[in-house]
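For this view, one protein chain was removed and the others were kept in their places.
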Amino acid sequence: MDQQTATFEFLCRMGDNTLVLGHRVSEWCGKAPVLEEDIALANVALDLIGQTQMWLGLAAEVEGAGRTADDLAMLRDVWDFRSALLVEQPNGDFGQTLMRQYLFDQWHVAVLTALMESADPRVADIAAKSVKEARYHVERSADLVIRLGDGTEESHGRMQAALDKLWPFFGELFDDDPVDAAMAEAGIAPLPSGLRADVDQEVAAVMAQATLVIPADRFAHRGGKTGIRHSEHLGHMLTQMQWLQRAYPGATW
Amino acid sequence: MDQQTATFEFLCRMGDNTLVLGHRVSEWCGKAPVLEEDIALANVALDLIGQTQMWLGLAAEVEGAGRTADDLAMLRDVWDFRSALLVEQPNGDFGQTLMRQYLFDQWHVAVLTALMESADPRVADIAAKSVKEARYHVERSADLVIRLGDGTEESHGRMQAALDKLWPFFGELFDDDPVDAAMAEAGIAPLPSGLRADVDQEVAAVMAQATLVIPADRFAHRGGKTGIRHSEHLGHMLTQMQWLQRAYPGATW
Amino acid sequence: PAKLAAFQARIDAGEKVEPKDWMPEGYRKTLIRQIGQHAHSEIVGQLPEGNWITRAPTLERKAILLAKVQDEAGHGLYLYGAAETLGVSRDEMTEMLLDGRMKYSSIFNYPTLTWADMGAVGWLVDGAAIMNQVPLQRTSFGPYARAMVRICKEESFHQRQGFDIMMKMAGGTPAQRRMAQNALDRFWFPALMMFGPSDKDSVHSAQSMAWKIKMNTNDELRQKFVDQTVPQAEYLGLTVPDDTLAWNEAKGGYDFAEPDWAEFFDVLKGNGPCNVDRLEARNKAWDDGAWVRDALMAHAEKHANREVAAE
Partner (left out) sequence: PAKLAAFQARIDAGEKVEPKDWMPEGYRKTLIRQIGQHAHSEIVGQLPEGNWITRAPTLERKAILLAKVQDEAGHGLYLYGAAETLGVSRDEMTEMLLDGRMKYSSIFNYPTLTWADMGAVGWLVDGAAIMNQVPLQRTSFGPYARAMVRICKEESFHQRQGFDIMMKMAGGTPAQRRMAQNALDRFWFPALMMFGPSDKDSVHSAQSMAWKIKMNTNDELRQKFVDQTVPQAEYLGLTVPDDTLAWNEAKGGYDFAEPDWAEFFDVLKGNGPCNVDRLEARNKAWDDGAWVRDALMAHAEKHANREVAAE
């Protein structure tokens, strides 16, 4: 794999994660448990969509094929997406949405922090802009995981169920593959596996406060970030997300 | 409105009703309360899709613009659909699905029976083929409405709620408008309003057996069969239904 | 009665009434109804636009729409806050919305069916809302007037964004143009209804105007809206769906057709195209969220107890 292809893949991974998670979070619009959460969820979605514009914009630039960030978002089919399986998972109840968010945020801060040192200044720049938002996100999602985990019996049960369900999708974020190896070698991005120990420590601390038990099984589903085998959920999301662009090709909006 | 336009509109109404309801019913695939219902629902959906092919096929022929039944089904946006609001309503629980089906079936048998006498032999022919299926459908849906209405306290409550919810969408099926007037004048189709008395009698008999109370309010929502104002639900359905044709224009399947 | 006269004198003098000031029970009740209804409208108003967030055509449009809906939730917060100063809690008001005792603006009972509706809602619905709200910045109740100042600023931003969508659509492909016209066709009369029936038919108007809770008559505002909007439609190359529309030199404004008030009262009664869907959606959100609200409260209590115990 040449450097350009690897960089394009890497940038799509970053941008597709924020795109897909941003979309999922935006599905909550008007349906949150309290008004403050409606606002907070919209805020997270907004940040993620903004980051998507930067990552996919750079991806399109690196590709050099005349595509735009919107083209990448709106005109690729499911197999060309590089989002991790975690972010594709459906919202479920508010607890599941939050747990997904927390696990993502904790990884996200770690990777963005490392990317601020990227040898590619464009990557470093996007990371620097994004990391502030991500830090705020993880602060909020960790806090809520703790409060709901250590809330009522029902909320505890729901949060533990959410953790159990989502845990098998966490490992993929730390998988290394040839794209990651190429990025690491070029100094553009860290090896994902190298982030795990620190992130695990953070997660352990939060779950302890939340009185939640991290599953012992380290089994991890794979296939999202490589695009080899997404979940069935992603395709359904794309039918919505891409509808207008597909139905009215060539229009300006 | 010239005769050709009116006929095209009328045929789209017939075909869009079966298309949209067939789609809704097909959403149940693999999720019915008992295996026999999985089979029965698939059967109803199949019949409706088959009827759609005939109605929209004839509509395309009448239009004479080189479109096919598939083009009409897969490439019109929501405003060009002529389905009644009733069939666009979401499945809800099994009771709501069944109640929607029963109300539709009872109207459907009446209109198809009348259409067997159509001055247009192509219309009479489709009606003759469809009415056998529709009679079977109404037999089944009426029977289930009765059994669930007069079942447990819970089932009774659910069926009454379904009737209350769907009743305001029933009246639209019997609305007359200029298209209907043109069809009636040409002897192609009966005036919808003329079907109501008989259908009401049937519905009253079934609901009595089902121990369900028909709402007194005759208010009826409008806007589906004219296409003026569909429900928000239809657009979401189309994102799925039309996805592949929109995403891969010009492909053969 | 002396108190009443003094109160009216303060209002006539342009003073602001503040929450701890004495006020007539009718003033309080009318305000609670009006501010509450306004707050509920912001909340329910998230739904028709939320309906298109997942289908926005570009990342930028998605972001703009998200930000707009977020603003609406924010407006809801300000307004509930203003109403709370009158002695009614947000949860109480929410319960009244959910069981139908309190209303929200009927406009949100109309469906959003195409992307052009996002333009039409911004242009016409926010346009009409601003027309209603700008004068309320001078309303007699302090917290309400101050909330309105913040809200109006954002609403006029939203209106411009809506108009921008309409411009893109009206100047786009034939299909987009058709979409834009279709949206105007569906939203024109419902937008006119937003000002309420003619004041001659309105019960509470005179008292509300004396109290400066209501600043203009419904008909004045409707006329102003039409006069402002018709040239915009012309600019867009779209046709207002009213054959009787004509410039009246004598009155210096347009003559126009009244909306179908029977439809208005039908929608108010609960028979709008989306009344059931909207209330179902809000009720579901509230019911599904109960465990979260309970848990947050339980956690806060535990936490407080632990701190006390640790002292």
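By written order: A, B and C. Residues from 1 in each chain.
Here, a residue touches a chain if its C-beta (ideal position, glycine included) is under 8 Å from a C-beta of that chain, and two chains touch if they have at least 3 such contacts.
Quick caveat, the model's predicted, so the values are computed rather than measured.
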Shown chains touched by the chain that is not drawn here: A, B
Candidates B:Asn17, B:Thr52 or B:Gln160 - the one touching the absent chain: B:Thr52
In chain B, positions touching the absent partner: 19, 23, 26-27, 29-39, 42-43, 45-46, 49-50, 52-53, 56, 69-70, 73-74, 93-95, 146-148, 150-152, 154-155, 158, 240-241, 243-245, 248, 250-253
Residues belonging to chain A that touch the chain removed from view: 77-79, 165, 168, 219, 221, 223, 228-232, 234-235, 239
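Definition applied: only the chains that are shown with their structure count from here on.
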Contact-richer chain pair (by C-beta pairs counted) among B-C and A-C: A-C
Gap in Å, rounded to a whole number, between the CA centres of chain B and chain A: 42
Length of the line joining the C-alpha centres of chain A and chain C, rounded to whole Å: 35
Residues within chain B bordering two or more other chains: 77, 239
Residues of chain C touching at least two other chains: 55, 175
